[in-house]
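The structure follows.
Every protein chain of the complex appears in place save one, which is left out.
Just so it is clear, A and B label the chains in written order, and each chain counts residues from 1 on its own.
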Amino acid sequence: MPHAATLTLAGTHVADRIRTALPDAIRSASADIVTLEPASAFEAMRFLRDDEELDGKFLVQMCSVDMITHIDLVYHFASLAQNHIFEVKVPADHEHPEVPSISPLWSGAILQEREIYDLMGVKFPGHPELTRLFLWESFPGHPLRKDFMSMPGGRKSGLSQFPKQVAGETGQEFRPAAPGTGE
Amino acid sequence: MTMLLSLLTIVTDNWWDIRDLSNVSGAVLDIIDDLGGPAWLIYIVSALLGTLAIISFIGGVAIINIWVERRVVGRMQSRLGPNRLGPFGLLQPIADAIKLMQKEVLQPKSAPGLIFTLAPIMFTIPGIAMMAVLPWGRNMSLANVDVGILYILGLSSLGALAVFMAGYSSNNKYALFGSMRVIAMLVSYEIPIVLSLLGIVLFTGTMNPQGIVLFQEHYWSLMILLQPLAFIIYFFSVSAELNRTPADIAEAESEIVGGYHTEYSGMKFGLFYAAELINAVAVSAIISTLFLGGWWAYKLDEIVPGWMIYIGKIYTVYFVFVWTRGTLPRFRIDQLLAFAWKWLTPMALLNIVMVSAEVTIWEESGLSAGIVLPIYMVINTAAAGAIIYAFVRFLAPKFERFPTQLRFYSNIDVPSLPAVAAPPDRAKVSV
Partner (left out) sequence: MPIKSEPVEVNIGPQHPSTHGVFRMVAKIDGERIVDVKMIVGYLHRSMEKLAEERTFTQNIPFTDRMDYLAAMSGNLGYCLSVEKLAGVEVPERAQYLRVIFAELQRVASHCMATGAFINDCGAWQTPVMYAFRDREKVLDLFEMTCGARLTTNYMRIGGVAFDIPDEFLPALDRLINDDLPFRFEEYDQLLVGNEIIMMRARDVGMVSPEMAINASLSGPLLRSAGIAWDIRKADPYCVYDRMQFDIPVGYNGDAYDRMCIRIEEMKQSLRIIRQAVHDLPGGPHKTDVPLAIRPPAGEAYSRVESPKGELGFYVVSDGGPAPYRWHVRAPSLINLSVLREMTIGKSIADAIVTLGSIDINVGELDR
């Protein structure tokens, strides 16, 4: 029987379940977030799609977050039959981000991966046609990255970053605080 | 001086007699004769007068029908239609025409100029020329041609050629698709058109449109009652040939943008637009002549001038065309061609068999028309109903395998699906 309202699975529960099949696939797990090892992410996702208990047949959405030190790919999976939802993250390198494509598993990921490639610059090996989705091919840079179009002196136009962290006129490169360390 | 006197005579003697406009032209010809004009001049002038009358009628129709169509369709679409310019928006078509004339006529660089320019003109001619053989009153026929129906059939397929010229010369893929579709439709729909008119020719024994009207007057019976099946077939087939919904696949706006006239602009497009209306009116005129009795309407034509009755009938049929256009969605091309071959052609053949049998019985038995024709009316109407019902019963697309009702769930319910295989490989393009 499906749950009456969507149940959000605890990250530790998901991690435990994945560990039964792929012991090395989990990098870290907390109550909210499961972080997968990028190297075995594809296998882990195949497992959580086909697993009976996790049953993540429905890829709700995927997106990317620039965390300055790295880029997080955020996947939300749902089981329509059991009506639960859980979140999985895959970290990628900031300079040369590369995450295996999951479009062989979910055809709904094809366009979303193209969007992420376009706006965040994450490459997806295994994607059938990894071209830019919204912008034209020669567009410089990837707009959703935090260092896109930073102003002279390292200033950013962002509201949250702009006010106080530009310390001194030294011209040192500005790096906004990672989430969680803000005020 | 003599001329003026004769003109005065027309005005005084015949000014009230608008029942037969041929009187006017007759008077003009009399003047020429009185003045001692040679016979060939009279001949030429009489032809010119008729041509002038028809061209001015067609010109007026092209202007007025823009208003009629927009207004009628507007009402059907629960809006007002043009109502700002002049009383009831009557001047709107003139504003439209001025706008079209002022616009720049663009022509694709790679288009063959001659064909590109000729196409809209070619498209306009058949509609006007078709009117020549149609009778407007007892004596009002510009050309009383004995093979009038052949002439009409020949001209009506010329329009498709013009469309093909336009589509081919535009050097545009959409236009090419449009013209391809037109040719496919022409091949399919010419046959039911010819076959359905053949039934009338068999019944009346003449190919002269005036003769057909006189037959209907003589036997006091409308052809639509004697040949209901032929009427239905003809009506649907010409609406396909006219490119009107539900069969406007040649210019299917939602699919291939404008079809053959995608690349046309300015007055060249205006000609296409006007010719579409002219053709619709010409076809309505043919239908009212052959099926609805033309200028004759039982006793009514003794009070009202025949040409007024005729125009009234034309606009009644035209209204039905506008009505279908405002109501029905479009068929797909394969469905439309299948409809011609699988439905209309066999039905028309059945109709011919029936008519031949009826005419033979009528001639052999020697019964009077007063008895035979009402019986035929009843039989043919019943047969038309039965044939159409049978075709619908056995040939209509069946949707039984699809449940028509939706299911309703008050809670979410997702069937447990098997593990899904990998999505198809997009990198491969299957050609």
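Going forward, a contact is a pair of C-beta atoms (placed from the backbone, for glycine too) under 8 Å apart; a residue touches a chain by one contact, two chains touch by 3 or more.
Since the structure is predicted, the reported quantities are computational estimates derived from the model, not experimental observations.
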{"item": "Option touching the unshown chain, where B:128, B:333 or B:372 are the choices", "value": "B:333"}
{"item": "Residues of chain A in contact with the chain not shown", "value": "2, 5-6, 57-61, 63, 65-66, 74, 76, 80, 83, 85, 87, 106-112, 115, 119, 132-136, 143-144, 148, 157-161, 176-183"}
{"item": "Touch list for chain B against the chain that is not drawn", "value": "73, 76-79, 173-174, 177, 245-246, 248-249, 252-257, 325-335, 396-397, 399, 402-404, 406-415, 417-418, 420, 423-424, 426, 429-431"}
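The rule is short, and it goes like this: only the chains that are shown with their structure count from here on.
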{"item": "Chain centre separation in whole Å, for chain B relative to chain A (CA means)", "value": "63"}
{"item": "Chain B partner contacts - residues on chain A that touch it in the complex", "value": "2, 49-50, 57, 80-81, 83, 103-107, 110, 128-129"}
{"item": "List of chain B residues in touch with chain A within their complex", "value": "412-417, 419-420, 422-427"}
